[in-house]
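What you see is the complex with one protein chain gone and the rest in place.
Presenting subunit A:
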Amino acid sequence: MEMDGLLTYGVFFLTQAGIYAVLALGLNVQYGLTGQINIGIAGFFAVGAYTSAIVTTHPSTAHLGGFNLPFPVGVVAAMATSALVAAAIGRITMRLRSDYLAIATIGIAEIIRLALKNEDWLTNGVRGIPGIPRPFSETLGANPLISLGVVLGFVAFAFWMVERARSAPWGRVLRAIRENEDGVSAAGKDVAHFRLQAFVFGASLMGMAGALYAHFIGFISPEAFLPLYGTFLVWVMLIAGGAGNNWGALVGALAIWVLWSATQFMTDALGAEYATQAGALRVLLIGVLLQVILIARPQGLLPERGARKH
């Protein structure tokens, strides 16, 4: 690859890693701090992406809207819609023990994906929504570096929000809930209330990531929100980086995205006749990697303070 191509690839690569970092931060609020097992990340990611797409695209007969509103409105709307969906789901599921919540969220993400696929009036079905504008492209042009800058800005903002929340008494209550729910009740806290807040806050970050993704790629369809990319990789990132530690979420997102991209180069080398097998091989490699991490270093690259002593 020549210099120019390398640079383009680097920008593309970092932008995607940044979007994953926001997803991992959202999951860290839910799982890392609170112990909630959400296996429906892709659902909230998709809700955010579609919301922002509908809000910001030009009017179309193929789907709801578009409303031709600016990019920041799209992001805020994406976060709000994901938060609303999470609040509705959370009110029903917050009483469930964490393993049941896991099962419920798998189902919910699939329901969301199928709805996106079938509700043509809303989402244009399998044909998807094209022409989603790049962030600030009308004033600043469609330079990918701008997109990268915008995404990294949102990563920083999300990181600040989550890290501040974690170190505040709010985060202290959540970590305590993760350790012992009855103990938190005995300390006078409304456990269900805090759990719902964490679930909704985490989901709104996933919605933010969805909006960033939609504006960066410019086209979305239900196929982009399969559990493999939207959920599984995010879990591997957070666990590899260190659940409970926000720096771990960032490092994990970057490290796993490097590995995931590297496996593409590896499997490309196999040649076109093995293209189908190559795709499966990448997933297998990441699956094996997850097992290795869980056995060899379950606390992740950057463990939460204290986790090591256990």
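We take it that a contact is a pair of C-beta atoms (placed from the backbone, for glycine too) under 8 Å apart; a residue touches a chain by one contact, two chains touch by 3 or more; residues count from 1.
Rule of thumb we're sticking to: contacts and distances are computed from a predicted model.
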item	value
Per UniProt, the name of the complex member that is left out, chosen from "Spore germination protein", "Hydrogenase formation protein HypD", "Peptidase M48 domain-containing protein" or "ABC transporter ATP-binding protein"	"ABC transporter ATP-binding protein"
Sole contact to the chain not displayed, among A:I37, A:A109, A:V150 or A:V184	A:V184
Given A:T15, A:Q197, A:N245 or A:T263, the one touching the chain that is not displayed	A:Q197
Touch criterion as defined above, residue of A:M94, A:I129, A:A165 or A:I286 at the omitted chain	A:A165
Where the unshown chain meets subunit A, residue by residue	161, 164-165, 168-170, 172-173, 175-176, 179-180, 182-191, 197, 201, 304, 306-307, 309-310
